[in-house]
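The structure under discussion appears below in the form of structure tokens.
Take a look at chain A:
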Amino acid sequence: MMSKIVRSMTRPLYPFIILFGAYLVVHGHLTPGGGFQGGAVAASAIALLVVAYGGTRMFRKGTLTAMESSGLIVFISLAMVGMATVFFYNFLANGGPIFGEAIFYGPNPGYFNTAGVIPLMNMAVGLEVIGGLGVIIIALGKKAFEVME
Partner candidate 1 sequence: MIGNAPYIVVGFIIFLGLYTAIFKRNLIKIVMGITLVESGVNLFLITLGYRTGGGAPIFTQATNMHMVLPTPQALTLTSIVIGVATTALMLSFIVMIYKHYKSIDAKDVRRLKG
Partner candidate 2 sequence: MFFGIDTGSGVWNAVMLLLFLAIAILIAFLLRSMGIRGHRKRVHAGEPFYFGNEVPESAYIKASNVYWGFIKAMEKYYKPVMAEHTGNVNDYMAWLVLTMAGILLVIFFM
């Protein structure tokens, strides 16, 4: 439990941190970033909450573990759908119904609708990383407070 200043600043700030993390995740195939980085940024918002409020009022562990498991299941399912050819085949690239626009060698302004399964995998991994790191932070913080007493 930190001081009032930290708490009142945390409250408006943390949605923006999560938003920035989400931006990194969904633009992972165009700009620096991706599932892991964006997920880690978003999980830092959870860390901020844990530090500021000293408790776990905002996120429940059950939700986060469900996010983690579902992200991973989506990830491996995407890989398994590609098994019509081989495991991890990028079946949406260059002509799929979503993210299927084709691009060719050379610089370009960055088209969002490209890269096939990669954005989907980024999102799945982002979900997993938010859930996983969030659970670790909350569990560790809770136990540490408990042990210190």
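The candidates came about this way: all candidates are chains of the complex that A comes from, given by their letters.
In this section, a contact is a pair of C-beta atoms (placed from the backbone, for glycine too) under 8 Å apart; a residue touches a chain by one contact, two chains touch by 3 or more; residues count from 1.
Keep in mind that what you see is a predicted model, and the values were worked out from it rather than measured.
Visitor: Pick the candidate touching chain A in this complex: 1 or 2?
Guide: 1
Visitor: Quick check: in the complex, which residue numbers of chain A touch candidate 1?
Guide: Those in contact with candidate 1 are residues 30-32, 34, 36, 40, 106-110, 133, 136, 139-140, 143-144, 147.
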